[in-house]
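A protein chain is absent from this complex, but the other protein chains hold their places.
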Amino acid sequence: MSDLLLVVFDLVLLVGLLGVAWRCLASTDLFRAVVLFITFGLLLALAWVRLEAPDIALAEAAIGAGITGALLLVTLERLRSIVVERRRGQPDEPPDPAGADALLHALHDPPPPRRTFVPALTFALVVGGLMVTALWHQPDAVGLEPVVDEHMDVSGVDHPITAVLLNFRAYDTFLELAIVLIALLGAWSLGRYDRLPARPAPGPILPGTLRLLVPVAIVTGVYILWAGSHAPGGAFQAGAILGAAGILLVLARPRDLPMAPSSPLRLGLAAGVALFLAIGIVGLLIGPGLLGYPPAWAYPLIIVIEVAATLSIALTLVALFIAGRPAGDDR
Amino acid sequence: MNEAAPAMLPLAISGLVALSLALAILATVWPRQAHRIGGYGAVVVTASVLTLSALFLAAGPEPESAATRVALGGWEAPLGLMLHLDGLSMTLLVLTAVVGLATSLYSLGYVHDPIERRQFWPLWLWLWAGLNMLLLSGDAFNLYITLEVVSLSAVALVAFTGTAAAVSGAMRYLLVNILGSLSFLMGVVLLFGEHGVLDLVLLEARTEIGPTERMAAVLMTAGLMVKAALFPLHVWLAPAHGSAPAPVSAVLSGLVVTGSFYLILRLWMGPFAPLATPAFGILVGLLGVAALVWGSAQALRAGRLKSIVAYSTVAQFGYLLIAFPLMLVDPEAWKVVVFFAVVHALAKASVFLAAGTLQHAAGHDRVAEMGAILRARGRTVFALGLAGVSLMGLPFTGGFIAKYLLLEAGLGTILAGSLIGVLWVVAIAGGGLLAAGYVLRMVAPAFHHGPRDAGEAVSPWMDWVPLGLAVVAAAAGFAGTLTLHTLTLTPGAP
Amino acid sequence: MEWLAQQLAPGLIYPTAGAILFALGLYGLIRRHHLVLRILALNIMGSGVFMVLLGIAARGEGPPDPVAQALTLTGIVVAVSATAFALALVVRLTRITGQAVMLPGPPDDHAPVDDISREEHAPSAEYDREHRE
Amino acid sequence: MTTFYLVAAIFLLATILLGLIRVLRGPGSGDRMLAAQLFGTTGVTILLLLSMTLETPALVDVALVFALLAVVAAVAFVRQHGLPEPSGTPIHQRHGQKKDPDDDR
Partner (left out) sequence: MIANTLTVILILAGLVFFAAGTAGLLRFPDVYSRLHALTKADNVGLGLVILGLMLQAGGPADILKLFLIWVLVLAAGTTAAHMVAQRTWTHGEFESDR
């Protein structure tokens, strides 16, 4: 009986997921698209839970609810303020530059022309159809689960996913940290950060809530980091939670962002990657190979790398939210 | 020396990866010295790649067991990641090192502002490290990750100048790159779903012709064709390469696009080898002819120096598509195609660098008004001409050897009875003619009478590096035998 | 009833839904022209790929394949960083061109070429001037 | 017992899909954000029920993270969206808030 109910749960969830995704892409108003996308992230986290992947659900929750939603909303606001600034000079400037239709114009995308409808639809249907047929022909389970279990005792941690991430396929995880850093270097190369325009929210409620939430977020982040070695959790989820706490602080007081001098900030940003490579090179010289750990030292080294990675990811996500290099970097 | 070499090889491979990553991190953490780290680092990386190639050749492996596979972290194939070095990746590593060194030295003179140096060099070193790792990687998912490292840093470098053309070109390039990577990743996921293994060599042993392989082949090849700007999916190339800084467009046209082509070749020689059918080959060949004609036509019409060179990249990559049907008939022809890609990358990089110097001197790069600058700067025009000659394929240059061998393979197909072979031969010869057209269009104003104006002073790096690279591109002809010998050391290749 | 439950096992429904999400994102990417919507379409395509991967991992009775979950986690972090960079680029593009829509059309030859190697292009001089007063 | 949790989870999922109507139709952007906030809470509840159904205690951590980060989207919405403050609105004078000189107008 309960597996039939699980099937019902799956169907309702997937119908909701596809519906939200379709409406999100079909909406002419950008804000509605962003809200639908946040809901899409929530339903996606439920899908990962249903597929027995609590780690991924944790990451989707931390990154989807915490980082992507706020990032999209801030981007929409930046687009709006840019469009309003540029229209101030033009003759067809709206009567009140901060008026409703300025908001309308900036965050509105007219429905696409009819002519691209049929080719786009047929192309997408062909690709989707071929993929579904390929997937339905595939045999049953053929994963690497047994191989991972054989080597779990040597991996230094007893949560299989953390073992795969930080020991068996450490090279992928290292490059992933590098990609987060490169994305930030790219955002910084575009120019210095602009003042984050913010609507005033006077009154004690916002600071009060933040005073309650930010410490709890930090404690939760450290707990999730520590739980990573034996239960779902780890560096990326913890980094995303601390990053979200950082974003909350930036949103609360966008004016006085700390003017961190460039070298300590860049050291913190690259700490995860630098430490990972240093330990990897030590592994190359005395251990089993590049990015490998001598078995006796696997657990402590993994913990050190995870702490550094969490710090770097949290800093990088907040810097990506601000999306511009600090003036201190140019001195 | 002979028995020590194979033992040293795995250490040298891991050492090269660690070195290029360490340089990138050092430049990121210490931005004020980033240009010095980049300059000296480029020399060190090139030296280590050359010693690696010496070790590889000294090990003298026979073709079957040539591939050196290094288990990262000590974990063997199905579980861990393997670095994979064979003739094919060794040749392209040396190419990346040579073009990388030339571009780094050129950038020392090109990027002079202290603020911009701090942003340029970390991104460039990450791009170079990404290319090295892409060429050495032997795991399907790891290829996706290295492709992401290469594309993100390449997009950031394209948007570096900050003009409207550069940023919109970079935006289009980023969207195309992410689409290509996702399509590639979906192919990898389908293969993993079918076989449960990610390592390329293990995949090659297990793939047979089935719906999953066919769909994965379509998705991965389409994703890589988007990144390699092969004909039907090349729209993003001209605005991105045309408006990027000169050293960046040299690397993009030379290495990044060639890296994606290398991956297509690696996949179609490995896991997807049984899927290549003659009809598919002819289709790809026809796309190549279309690329050749369209690219050359655009190059002949373009108004700006860099646009000409960017469109010529699209045209020359038409050759690589034409070579695909040739490979189906005569499997040995794949070595010629790689040699052509190497020579093209060297020549294209030097042409872009020379164009950058001319643009710096003139303040603009509209071809019609470059006469005075061309007449005054003989050294750069000579570099432009020498590399152009190699692009055209005149005798004694690398381009000539490559085109000659391609023609030989084309004639082979005609003798083997396929009538379409005539089209390939005509296209290859005609391509050389068209290349002569747009190269001479860039160089011809130098021979007209008229005022000479040296324009703005150019740093010695920017003056001599294009010439050096052009000489190397031309001399690649003499290195033909060594390159083809290295290429034979690729196991699993026909 | 048993056949139905077996057919609708998560190992089959979720990969199918993932493939549909991939196609939906592809459709949205082609149709919509606003850059933020295109970035959302790419994110939805990425989620589709990860759903196929995790759907495959959930096949069979045993616990799901940890390698597939590790790959998905890596993919999610890569997707977030690419999205953040893309949004920064969109804001930069809007600041320069005034609109957040892709500019089709061939590059015009007379656009100003801001060559970073020339002397007059010196952001540090402008920075010093800014910070002198 | 687990079937009951599952029925409850399905019911809550249905309420989310119903709530989507408000997101699609909602005239003001405030309504949409409220709907998203409700979905967050319902999501937390579904996660708790699923943690009992699938017997995986880790899902309580996921619910904890969701509960924690539901605020980020709401704060980002309020601070970053909607019309900027027309100058001289009574709200400032009444609270004696020092008018932020360089706030975006």
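Observations
Each chain gets a letter, A, B, C and D, in the order it is written, and its residues are counted from 1.
Simple rule for what comes next: contacts are C-beta pairs under 8 Å (C-beta built on N, C-alpha and C of every residue); 3 or more make two chains touch, one makes a residue touch a chain.
It should be emphasised that the depicted structure is a prediction, and the values quoted were computed from it without experimental measurement.
Considering the entire complex, the omitted chain makes contact with A, D.
Take subunit A: the residues that touch the chain left off the picture are 28-29, 31-32, 100, 103-104, 107-108, 199, 201-203, 205-206, 209, 212-213, 216. The omitted chain makes contact with subunit D at the following residues, 1, 4-5, 8, 11-12, 15, 18-19, 21-22, 27-35, 37-38, 40-42, 44-45, 48-49, 52, 57, 60, 63-64, 67-68, 70-71, 74-75, 77-78, 81-83, 85-86, 89, 91.
Here is the rule we go by: only the chains that are shown with their structure count from here on.
Ranking every chain by how far its Cα centroid lies from the centroid of subunit D, the top place goes to B.
Overall, the chain located most centrally, as judged by its C-alpha mean against the mean of all protein C-alpha atoms, is C. Chain geometry summary: the mean Cα position of subunit B and that of subunit D are 48 Å apart. In subunit A, the residues touching two or more other chains are 6, 50, 52, 67, 76, 131, 135, 138, 142-144, 148, 168-169, 172, 176, 179, 182-183, 186, 190-191, 330. Residue positions of subunit C with contacts to 2 or more other chains are 15, 22, 52, 56, 65, 67-68, 71, 74, 78, 81-82, 85, 89-90, 92, 123-124, 127. Residues 1, 4-5, 8, 10-17, 19-28, 30-34, 36-37, 40-41, 43-44, 47, 50-52, 54-74, 76-78, 80-85, 87-92, 94-95, 98-101, 123-124, 127, 131 of subunit C are the ones touching subunit A in the complex. On subunit C, the positions that touch subunit B within their shared complex are 15, 22, 29, 35, 38-39, 42, 45-46, 49, 52-53, 56, 65, 67-68, 71, 74-75, 78, 81-82, 85-86, 89-90, 92-93, 96-97, 102-103, 106-107, 109-119, 121-124, 127. Subunit A makes touch with subunit D in their complex at residues 1-2, 5-6, 8-9, 12-13, 15-16, 19-20, 23, 31-32, 35-36, 38-39, 42-43, 45-46, 49-50, 52, 54, 57-58, 61-62, 65-67, 69-70, 73-74, 76-77, 81, 96, 98-100, 103, 195, 197-203, 206, 209, 213, 216-217, 220, 223-224, 227, 231-233, 237, 241, 244, 247-248, 251-252, 254-255.
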